[in-house]
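Scroll down for the structure; my scribbles are underneath it.
A single protein chain has been omitted; all remaining protein chains appear in their positions.
For reference, chains read A, B and C in written order, and residue numbers begin at 1 within each chain.
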Amino acid sequence: MSKISYPVIILNYKNYEQTIGRRGLALSKIAEEVAIESGISIAVCPQTADIYLIAQEVDIPVLAQHVDANNTGSYTGNNLIETLKEAGAIGSLVNHSEHRLKLADIESVIQKSKKLDFYTCVCSNNIQTSKAIASLEPAACAMEPPELIGSGVSVTTKPELVIQTLSAIKEISSAVQPLVGAGVTTSNDVAEAVQMGAQGVLLASGFVKAKDPKEVLQQMAYALKK
Amino acid sequence: MSKISYPVIILNYKNYEQTIGRRGLALSKIAEEVAIESGISIAVCPQTADIYLIAQEVDIPVLAQHVDANNTGSYTGNNLIETLKEAGAIGSLVNHSEHRLKLADIESVIQKSKKLDFYTCVCSNNIQTSKAIASLEPAACAMEPPELIGSGVSVTTKPELVIQTLSAIKEISSAVQPLVGAGVTTSNDVAEAVQMGAQGVLLASGFVKAKDPKEVLQQMAYALKK
Amino acid sequence: MSKISYPVIILNYKNYEQTIGRRGLALSKIAEEVAIESGISIAVCPQTADIYLIAQEVDIPVLAQHVDANNTGSYTGNNLIETLKEAGAIGSLVNHSEHRLKLADIESVIQKSKKLDFYTCVCSNNIQTSKAIASLEPAACAMEPPELIGSGVSVTTKPELVIQTLSAIKEISSAVQPLVGAGVTTSNDVAEAVQMGAQGVLLASGFVKAKDPKEVLQQMAYALKK
Partner (left out) sequence: MSKISYPVIILNYKNYEQTIGRRGLALSKIAEEVAIESGISIAVCPQTADIYLIAQEVDIPVLAQHVDANNTGSYTGNNLIETLKEAGAIGSLVNHSEHRLKLADIESVIQKSKKLDFYTCVCSNNIQTSKAIASLEPAACAMEPPELIGSGVSVTTKPELVIQTLSAIKEISSAVQPLVGAGVTTSNDVAEAVQMGAQGVLLASGFVKAKDPKEVLQQMAYALKK
């Protein structure tokens, strides 16, 4: 279960207090349970310092929240792909709206990741940047309208935007899995996203801050099984 | 031995291939052995993803290479102090020449670190920036002339610069431990730095890339004992 | 009148629509008139592309809003001190809260500016960063609490913060002129700032967006004459 299959639910832990250290491990255990019982692929994105702890303990894909493009050498404070892999991450989010990268760096990260068999889910913010990212052929492209991130209003309330983006990505490269995110909080949001053509969703507070994260995730996974 | 005492040797692992994962752990075991046998304080700065692994296994201070100033919340890809601490880091390098920060962020990191009892070794690049950093009162300020970093030519070949910087730091705040770094590769470099008034050294390739890292570190620790 | 004298009123035009091109020139003519009639030093900070136009037409100090630290050479898109000077600017704002710089770059800009007789008004955001900046000895340090910028609530509503900051700057270097800014909109705000020890104020919308910019500026200048 260390590879991502589709449809996928990717859980971004951000810097939320509820996800630090052993609390993030507990959430990851929940994600693992739901993944096993539902058969739906669920990946978790802890903070970098928590990757090793979580990857040792759960058998679901662990992604970093950010990765740097540089090679090994005299770089201080960067997250090297080689190191993330050895710590147990199978890939990384790239260019999240809260950690935007220069175009040249997004491209370098994707190229280096391909060579090292490292999964990249590159975030975009509209149709145009989704097309640009799709042309770079990452493993997945997750479109998130910035104004809806953390809003509780789902990206699926903009069906035209979602449908046009997903079809634009597919048209440019069938190798890039199109995902959506922002404001995804209910199983209905997840169901709609997939009905519109998404191969999965990226969410954060909708899971992390839920009163009952397990119940929410079960319902989301169930919505994807239909 | 989880606290830093002075004089100190701080070992920055950067993104060197020789320090990734279990190789970094092996180097940290060497550092621990030398710290125990010499009684000299030695801290290691692994990549963020390696902090947990190393901090579980060695009983010497582990520092991050970079830390972000933000609080918990909607931030993706940042290194939160709270998370680094729970993973086992007692502090962090800040503003290394290879990861320079905005002044306002250096200040925020130092303030937040003080509240959370997190050690900060803030790097500077000349006398002026050392004074500016000293006025922010981090735990330590490590001056490294950028042109000498990784050069093999020790910062101590510029005695006037070192002596003036160290005395400028002390004059501004006796609470800030003055360190130096850049090109430190031999026990003689370490001895000279301390003779000039430094409370310790920051080095990277001089240890990581040494043919016999243990022997080099033993000699350096011995030089500090005299 | 091309040099700044104290007390000074520094007008930051930001990217406000009301200041573009000939509208910025008209505002600068108003500033010149008020400077002449009051005898108070008033400087204007237009956008870089407007510096030449304005500096040719008015006889008051013109400052850039940002300047880069690099020397002449292969740099694209940077604002070189040499070029700003030849275009008519006598100096620049540095590290404004809306354009924060790395500490090492602030220091480089100040050093290079001194060599080229270029005025630097470096912005800070609290007591600590004011002290750090004062230790770098720019011509002036303008403290602006970020949360009050553009708020209409004057920095002088925090008298303790202002008084402590100004005295901290003076203590570190009597060569650095202490200024304050953020939310300054009335002549009373200006009068209070100077009573608290400031050598002048930095303001933007309080002048640019005033119904009658000339009247507002006249009142502010008059408040400084008392």
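The rule we apply is simple: a residue touches a chain if its C-beta (ideal position, glycine included) is under 8 Å from a C-beta of that chain, and two chains touch if they have at least 3 such contacts.
Quantities reported herein were computed from a predicted structural model and do not represent experimental measurements.
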Displayed chains contacting the withheld chain: A, C
Given A:N126, A:T157 or A:Q219, the one touching the chain that is not displayed: A:N126
Sole contact to the chain not displayed, among C:L84, C:I106, C:I133 or C:V176: C:L84
Candidates A:T72, A:Q111 or A:T157 - the one touching the absent chain: A:Q111
Positions on chain C where the hidden chain makes contact: 12, 14-17, 20-22, 47-53, 64-66, 70-80, 82-84, 86-87, 89, 93, 96-99, 149-150, 204-205
Those residues of chain A which, in the complete complex, touch the missing chain: 95, 97, 100-107, 110-111, 125-126, 128-129, 131-136, 172
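The working rule: only the chains that are shown with their structure count from here on.
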Interface residue identity across copies chain A, chain B - same or different by half: same
Angle, in degrees to the nearest 5, of the Cα rotation that carries chain A onto chain C: 180
Separation of mean Cα positions, chain C and chain B [Å, integer]: 37
Cα-centroid distance, chain A relative to chain C, in whole angstrom: 44
Whole-Å gap separating chain A and chain B, where each centre is the average of the chain's CA atoms: 34
Residue numbers of chain C (touch at least two other chains): none
